[in-house]
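Omission of a single protein chain aside, the complex is shown with its protein chains in their original locations.
Let's look at chain A:
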Amino acid sequence: MRFGRAAMAVAATLAFGTSPVSAAELSIVSGSVGADIQELRTQLAEFEAETGHHVNIVEMPASTSDQFGQYRLWLAAGTDDIDIYRVDVIWAPQLANQFVDLRDAMADVIGDHFPSVIESQTVEGRLVAFPMYTDAPALFYRKDLLEKYGRTPPTTWEELTETAKEIQDKERRAGNRQIYGFVFQGAPYEGLTCNGLEWVASSGGGQIVSPDGEITINNEAAARALERAHAWVRDIAPAGVLAYKEEEARGVWQTGNAVFMRNWPYAYALSNGEDSPVNGKFEVTTLPAEPGSRSAPCLGGWNLAVSKYSKHKDEAIALVRFLSSRRAQKERALTYARLPTIPALYDDPEIAERQPIIAEWADVVEKAVPRPSAPTKRQYNEVSKEFWTAVNETLSGAASAETNLKTLEHRLRRLKRDGWR
């Protein structure tokens, strides 16, 4: 093993003429949804072959909320065990002080990426993380079933509800007992904040907290949107949706047991896999909206940050540069349908052919709605938790949307006091 690595380093020196002073041992920590780890492993192998460094993957659970707690603990302890963190788009303001400023190191490539993504990772002038890929969810629908019942892909939530109900009931009567109309992420975690924000924002209910920090969530449009979602549970969605994250929803969908699914583009590549029962039977479209409002997909995406406590900062930055490069992003787009953060790649003919969702998603990404992580600063996680709790309680029917939103406003006001910190 050691010999192999040394041989690679020699080969790299011969091939590139650069002499790696010494092969470093790096650690990258990453969550694991779908093929995340496999995806990372493949690309790290290339990096290792080119540089002679060795990179360990520290694997985390799928829930972003779980990952965050652990990352915060490691960073607070100032551990040097982790060099590179794969961080969610919403974390920048909360972890900014613990990461290296990448502005100078990346100066030559910053201009290649979406300015909005770069901006989302900039805190007080410091670029704390660099984009790996961006994300904006899609409405997955079963083309074959919609055609069978002569329906078109829905553009409003009303239409989605009706179509899902009709196909679900008729399919069940025809003997397909396991089928459900719609699956999404209803477990109380960060993903539900995304789902809830999409329902509310696409119904004219605003963004929970406005960009200038006002608490706007307690309004009639928001209550209507959440009541509508409550009606889905058990009517067109399985009761278990209250515990579903991305992968549970994909499980139901990919076994062919759902007419519609709300999920991120990673599910597109996996659902089209050769062993997938829904391979070739589905299409994607943008999320529905209420008439008069526009579709409001939640902006997601993952970035790479270098720990302030790393002992190999230069090598870590080289890895960030490698994983965010045009080449790596294209490879991820081709194999895993990851949305690039480099606008030019959306016109790439090879990507358009292999993963048609990406070319279609260029303007979805640009119009995606950010979660209120910027205005609520270090308190975002708690704001998000209060919101997902209110949404989850509404979905489960513990109280009405109106009551829950009133409580939510009260709690947010208590968090904010005289201003977000």
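Rule of thumb we're sticking to: a contact is a pair of C-beta atoms (placed from the backbone, for glycine too) under 8 Å apart; a residue touches a chain by one contact, two chains touch by 3 or more; residues count from 1.
What we mean here is this: contacts and distances are computed from a predicted model.
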Name the absent chain by its UniProt protein name; which of "Beta-ketoacyl synthase-like N-terminal domain-containing protein", "Trehalose/maltose transport system permease protein", "Phenol 2-monooxygenase" or "Carbohydrate ABC transporter membrane protein 2 (CUT1 family)" is it? "Trehalose/maltose transport system permease protein"
Hidden partner chain, touching residue among A:S27, A:T51, A:N218 or A:N392: A:N392
Missing-chain contact among A:I110, A:A221, A:A243 or A:A359 belongs to A:A243
Given A:Y189, A:W232, A:Y266 or A:Y309, the correct residue touching the omitted chain is A:Y189
Can you name the residues of chain A that touch the chain not displayed here? 65, 68-70, 72-73, 75-76, 94, 97-98, 178, 186-189, 238-243, 248, 251-252, 257, 378-379, 381-382, 385, 389, 392-393, 396-398, 414, 417, 421
